[in-house]
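Of the protein chains in this complex, one is absent; all others appear in place.
Here the chain labels run A and B in written order, and each chain numbers its own residues starting at 1.
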Amino acid sequence: MKEAKIITRDLTLHYSQKMALNSINIQIPEKEVTAFIGPSGCGKSTFLRCLNRMNDLIPNVHIKGEILIDGLNIYQKKIDVVNLRKKIGMVFQKSNPFAKSIFENVAYGPRINGINNMKLLTGIVERSLKNAAIWDEVKDRMHDSALGLSGGQQQRLCIARTLAVEPEIILMDEPASALDPISTGKIEELIFELKKNYTIVIVTHNMQQAARVSDFTAFFYLGELIEHGKTRKIFTAPDNKQTEEYITGRFG
Amino acid sequence: MNSDPAKNKFVFTADSLKKKFRLSEFLSEKIITSVAFLSIAVIILIFIFVFRESLPAFRPRAKHNIEKTASAGNKPESYGGETTGTQQKPESYTGAEPATKENKPEAYGIVKDTALTTEVKNVDGNLVSSENNNDEGSLSSLFSNEWYPVSDNPRYGLIPLFIGTLKVTLIAMLFAVPIAILAALFSSAFAPPWLREWIKPAIELLAGFPSVVIGFFALMVMATVFQNFFGYETRLNSFVGGAAMALAAIPIIFTITEDALTAIPATYKEASLALGASRWQTAVFVTLPAATPGIFAAVLLGVGRVFGETMIALMATGNAALSSLNPFESVRTLAATIGAEMAEVVFGDMHYGILFLIGSILFIFNFSLNALAEFYIKGKLVRKIQGR
Partner (left out) sequence: MRLKNKLIGGAIVTSSAISVVLIIAVIVIILVVTIIGGKDKLSWEFLTSFPKEGMMEGGIFPAIYGTVLLVIIMSIAAVPFGTITAIYLSEYAHEKSWLAQTIRFAVRTLATVPSIIFGLFGLGFFIKFVGVGMDNWFLGGQLRWAQPNLLWGSLTMALLTLPVVIVSVEEAIRTVPMELREASLALGATKWQTIWKVVIPGSISGIMTGTILAVSRGAGEVAPILFTGAAYYLATLPTSVSDQFMNLGYHIYVMSTQSSNVDQTLPIQFATTLVLLMLTFTLNFTAVLIRSRLRRRVK
């Protein structure tokens, strides 16, 4: 069993007075795909955003508890959030490429890190696009605007952009929910390839997708972690009754 | 690529993720924040310096560089004979007046041989003292009805200037408010969407006309047309000036009123229509009253615009400081007074200070009007929508 890359202890989050996450304790293993499932508004996306401290951007948010990555609590005082985010990548629900060329989108991360040598950049960009399974489709139009790509292509471009900074963990917030089935399939194949080298956490409201793609699954409901375990187990013989009711579609 | 498992373990370490101080971030935030203060600083500076220069109204500054001409037999010079007579005559730009504008660069602080000083000579005609001895008397003239700033007995009565400004503003509002509000009503309630897309920018074009152009138009065209149509005597007066000012005020009142009308939630309109009211009834009896705070704010801002307008006043109102209530007589507005006379005053003397005083009054008035439009209206608007 691979070691836990991410461990959370009693993670609690409040929006002003309202509690959104209640004492989450979870262990996310390294180089596996963990899926967060649960009905709308259950807190899975909120929790995901805690992992790379994106919730810091929201005013009136109060976070208690710890999130340990490789044993290091990322919520302690002296952590540099900017550097942290370089090691944790995020793919958003709606693809958000910059209004720049395809090349410049992927090169954005390395440029931020001070790499401006064109030769190096070209190498990184090519590698990232290949790893995101979109190289063949864009190799002839690297300097066209990224906004000219289709929805599915844009999302893979965003994945390439994330890969270019060489993170260790990739967080995906419903990456395929806005895409057609074929694009969704391509993304799921991609996830399967990526997990060889990256720890992946994916939020999805599509249970079948979770079953297809993930090794471990965590079920959230109303801000609490109800059950967490190997995907096979969760979907065939869950321990918790609520989990079973959600899986079988009794509510959601 | 993350191929080395041993290397992975140590990427997330306290050391590698230690809080880093980034100079560029720090500097950029500090600089940006400081620059943002500029707008506040400017307002405060305007307060300070416009008021500061009004002080000579109460205590003129010593004039170091007035040359004393100790020539025998000089009697006190005065402007009285030449200009006082023509001072209050309404100007008519038919070319009768010679070009009097100074052609050399204006410089403040350099000697002007004006006769605001009275030279006291002794019996032999030798200069004993030279001072400006008109000040104590003339300050009390602030509330008088006479504006004669350049004469041997200067009087700085602000009343005619106030009356002139009020007349022009009133006339401008009488023209502008109904037209602008009706136009806004049409645009927001009766016009089809495609037409609305055209009307708004079209009227905003009027806002883009420089006021000197409107003043020119008023001076050359409107004045003649109005005089022929209404048949009054003075060509340039508060009526034509006010009508021209209305052109400047209409875009502002229109834009804000239109915004206020379209901001009324669709649910208000739908409720009314569902009760069987027609479109115009909804517009007039539901939307319009609901937008009253915004419309009031629009009118206030229109008033502010006209009150301080200079160029149109200078060109189209006749520039005579008369106190009559007749709209067809020439007037002098506060702003026009500053514009017309500031170039001719001696720095630091009472006239200079009084002009700045007028400026201070204008500034305070506008500031208060703006604050009123902001806080009161916004407060009322918020309360109204919350149903209190």
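Methods note: a contact is a pair of C-beta atoms (placed from the backbone, for glycine too) under 8 Å apart; a residue touches a chain by one contact, two chains touch by 3 or more.
Quantities reported herein were computed from a predicted structural model and do not represent experimental measurements.
Only one of B:Ala57, B:Ile203 or B:Ala321 touches the absent chain when the whole complex is considered: B:Ile203. Between the chain not shown and the residues B:Leu45, B:Ala271 or B:Leu325, the one that touches is B:Leu45.
Of the residues in subunit B, those that touch the hidden partner chain are 22, 24-25, 28-29, 31-33, 35-40, 42-43, 45-46, 49-50, 52-53, 91, 93-95, 97-101, 103, 105-110, 178-180, 182-183, 185-187, 190-191, 199, 201-206, 208-217, 219-221, 247, 250, 254, 278-281, 283-284, 301, 304-305, 307-311, 314-315, 335, 338-339, 342-343, 347, 355-356, 359, 362-363, 366-367, 369-371, 374. For subunit A, the list of residues touching the undisplayed chain reads 52, 54, 57, 59, 82-87, 89-90, 92, 94, 96-100, 108-109, 112-113, 158, 161-162, 165.
To be clear about the criterion, only the chains that are shown with their structure count from here on.
Work out the mean CA point of subunit A and of subunit B, and you get 57 Å between them.
Residues 30, 69-72, 74, 77-80, 82-84, 87, 166, 168, 197-198 of subunit A are the ones that touch subunit B when the two sit in their complex.
Those residues of subunit B that touch subunit A in the complex are listed here as 1-3, 8-14, 16-20, 22.
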